[in-house]
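Yeah, one chain of the complex is gone here, protein chain that is, but the others are all in their spots.
Naming follows writing order (A and B), and every chain is counted from residue 1.
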Amino acid sequence: MRDFSYIAATTIPEAVALLDEKGENARILAGGTDLIVQVREARRDVDWMIDIKSIPEVNVLDYNADTGLVLGAAVECYKIYADDAICDAYPGLIDATTIIGGTAIQGRAGVGGNLCNASPAADGIPPLIVLNATCVIAGPNGERELRVEQFCTAPGQTALEKGEMLVSMKIPAPASNSSSYYLRFIPRNEMDIAVVGAGASVTLDDAKQTIVSARIALAAVAPTPLFAEEASALLAGREVSDEAIDAAAQAAQAIARPISDMRGTAEQRTHLVGVLTRRALNGAIQRVRDAA
Amino acid sequence: MLENKDYKVIGTRPIRHDGVDKVTGRALYGADFQAAGLLHGRVLRSPHAHARITSIDTSRAEALPGVKGVVTAKDLPDAGDKVADLGEGAVNLKHLCDNILASDKVLYKGHAVAAVAATNPHIAEEACTLIDVEYEVLPPVLEVRQAMEPDAPLLHEHLKTTSLGETADEPSNVASHIQHKLGDPEKGFAEADVIIEREFVTGTVHQGYIEPHNATAHYNQDGQLTIWCSTQGAFTVREQVAEILQYPISKIKVVPMEIGGGFGGKISVYIKPVAALLAKKTGKPVKVLMNRADVFEGTGPTPASFIRVKMGATNDGKITAAEAYLAFEAGAYPGSPVGPGAMCIFAPYNIENVIIDGYDVVVNKPKTAPYRAPGAPNAAFGSETVVDEIAEKLGIDPLEIRLLNAAKEGDRRADGPVHPRIGCIETVEAAKAHPHYTAPNGKKHHGRGVASGYWFNIGLESSVTINVNSDGTINLIEGSTDIGGTRASIAMQAAEVLGISAESVNPSVVDTESVGYTAVTGGSRTTYATGYAAYEAAQDVKRQMIVRAAKLWEVDEANVQFADGEFSSINGKEEQISFRDLCARLGETGGPIVGSGTVNPGGAGGAYATHVVDVAVDEETGKVDILRYTAVQDAGKAIHPSYVEGQIQGGAVQGIGWALNEEYIYNAEGEMTNASFLDYRMPTCLDLPMIDAVIVEVPNPGHPYGVRGVGEVPIVPPMAAIANAIYDAIGVRMTELPMSPDRLLKAMGKI
Partner (left out) sequence: MARRSHVQTTLNGETVEFLCEPRQSLLEVLRDELHLTGAKEGCNNGNCGACSVILDGRLVNSCLVLGVETEGKSVETIEGLAEPDKLHPIQDAFLENAALQCGICTPGFIMSAKALLDQNPNPTEHEVRYWLAGNLCRCTGYDKIVRAVLDAAAAK
């Protein structure tokens, strides 16, 4: 493993100043489950690892039924799914946090790191997209916010500028009669990277028969996780039906531009986008209907 | 014939002797070895699948602070010099050496090219990046049928096909062609009412042991070389290292550390000679560890293969003829297990007319190594699927057709040997009688499949020494490394002879200077052959103890008998002494007792297995889930049933992995793209149900307690059983391994 230096930052300004000073070979260390492997396997050149886990703001996990969730960038998966209120409010996010790696990975890895790693196959990102999450970013020029679907720009690349770091993600409080769902296809039942991932959120009318609005997001079918905007829009105002869901699934398939690699073929992925989009939508709708 | 009888120790389930060390983290495996002044070695590997090495410059690496030595193939003795001395064997020596460190060509990505010793592993790794190797890249050939084409790129310019004793004139990637023939296949097919002929493809798969290869070597000033390592056979390591380094075996000591899995993959040496070269160059102990990618890319997997099977049967289910064409990828150097594949393919059946052709073919992949019943799983995937199809065509229950044609004592295997007492019929009958086979399974896209398998098992040499302790216990010294509880299964056989408890035996696995020659832990031979040696050593102890009792009682030896742990005199004096009490009196009766047993038994009994599996197929995604699994196997006699079950369960699950997801995935350049546990998808516990292991006991007449090897045959049936279950579920015959979701989607016409 290449040689590097390690600094544990204790405040946001300290971390930002270090990032700014050390330049592109500095990298934020949170859970480290991607970063340490990438450096060890010489897939990323890092001279400085800046550990942010002692910074209070990145450890915030604060849910309020009116204002929503503030999810600190370094909060580990296991803390998220240990919170019953968050499980109730954002089941799609919980779906993802319980399948990222195994139990031991979930003891270290968080959704913020999953986002900053910017893998096209990241399980954590489609739920953030369908839940309308916003990224809170700190940098040399202060704080800014960015919609989560704009955060990843290419495999392993993000919209973070020099000196910037992700502080937290903000997720609005769920509307009534809404729910979310995420699933991925993997050949095993755990410990795999998504061949395709699909997330959906839906809001139904009070009769739970008509879709008021929906959001669909996909993983592992493009250089970045995708918000399936047209597919989502197709569902607004439609009655829940196989036809409506099929139409959305086909629209989702239309924006997939997958590659073939060791995890799956392009044809397989395109096919799976249809299957998983249907399952994600049906899953979210079922959750709305199952809720008391 | 041996009958099952009541034993005191055999058949019980004592706690294994090495258990506490292994659950507390105290057991020392190869990588755990420490020594003062230890250096750390790292191997530089080829980035190309096929290339000529034009130059290697190690000067930049040598200049890095902390680097203590760099070696390349130039540091190995010149294998070429041995051609005149050893004849044909020398060719193998050259191959053997070239696989340790490539001399002129690299033949697969991951092929070792050079190695560095440094003060810490990170420096050694960095130094590897500073070794400048120039390659002339050549086109690779990655698939057996392509490699057999006349215009395929050649791996070895001097390799010529040996076919049925004749050597061809022109070079080829086909190293050899073998053939077995029985009866008149043409006539047999003419008698058949139904003939099924199918082609099968299987992928390259790895043993997947969790512990990477490791070796620490040190030369003393007197030239004594010691190697501490994880291996299936310390004596085999000694032999190979002696050959490769051209060094006398008397000057090499191999110390087997605990071993973290092998399954056949830790018999061939890779980094052990490299550690020795680095130790020689630096004068220090050097530890070389592989990482996981090294293990996938630089050690022997088991071959991919192309198989064609044709079988014919009459309407009443009698199989009249069988034909097989087996083309196996040897990897970079000749030596695939196509031979054993050809021996096993039709062995569950008594078929009068058989012809089997096997081809051993080199390709630009790592040199293959044994993996649990090497060759047989590939072959059985073909034959057991075709048998299923014949049964279906004839409307006969798939287990019934196996019973109708089952091999039994006196039948001849296609490659010649006549079966001794075997348990083929018994395993099929037990599967048929198992509640699993008749349980309802009618859900949509659920299916049930069965398949049988055979492995011949081996004997080979084993040595055991027993030292009798004054407190009535014995120290049992053996040379078989313990990968799955064999300390217990061997100790129990000695305990049975001496009428003592399993806990009264203290088994030790020792180095090559401390026990007689013992062949590898492999071939399902350890409980059979080393257990046999332990039986003989215990008999030796018993004989000597009888002499002592006779001396004690001043009676003739013939008047002393031993039963149930008690010596007693017969004919006259009523004397009695327990084994334990006599142990305390060895000093006064002549001194310590050391018993020894050495064997090279020829009676390894073949093992049969029949598996039943239920699957669910997700027809939208192509994913197959294993719902229920029952594995029936003839163990001959299960010495420690828990560890027999463990072998059956573990073998079946490796077969499930092979069936569903495991394979080496290559890109066009010949690079393996999934050389990690993340992407080489071995089953996790969440992918599996409990595995019901059913032990059948048909004693092997070639062993005093009837033991048959149990380790290998459980991996033979799963692939075909699952393929047959998938067919039952969705009506699609899968003929390519693994039966991964994308292949199922294609086969179902969904993509």
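Odds and ends about this structure:
Keep in mind that, in the parts below, a residue touches a chain if its C-beta (ideal position, glycine included) is under 8 Å from a C-beta of that chain, and two chains touch if they have at least 3 such contacts.
These numbers come from a predicted model, not from an experiment.
Touching the missing chain, out of A:37, A:65 or A:154, is residue A:37. When you scan B:69, B:484 or B:516 for touch with the missing chain, the hit is B:484.
Looking at B:547, B:678 or B:732, the residue that reaches the missing chain in the full complex is B:678. If you put the hidden chain back, the residue from A:1, A:42 or A:254 that touches it is A:1. Within the entire complex, the positions of subunit A that touch the omitted partner chain are 1-6, 8, 29, 31-33, 36-37, 39-41, 49, 51, 53, 76, 78, 101-105, 107-108, 189-191.
Within the complete assembly, residues 13, 15-16, 18-20, 22-29, 31-32, 34, 122, 207-212, 258-263, 289, 291-292, 483-485, 640, 642-643, 645-647, 649-654, 676-678, 682-686, 688, 690-691, 693 of subunit B touch the chain that is not shown.
Operating definition for what follows: only the chains that are shown with their structure count from here on.
Computed centre separation for the pair subunit A/subunit B is 44 angstrom, with centres defined by C-alpha atoms. Those residues of subunit B whose C-beta lies close enough to touch subunit A in the complex are 122, 125-126, 620-623, 660-661, 665, 673-674, 678-679, 681, 683-684, 686-687, 740-742, 745, 750-751.
For subunit A in complex with subunit B, the residues that touch the partner chain are 1-3, 185, 187-193, 195, 261-265, 267-268, 270-272, 275.
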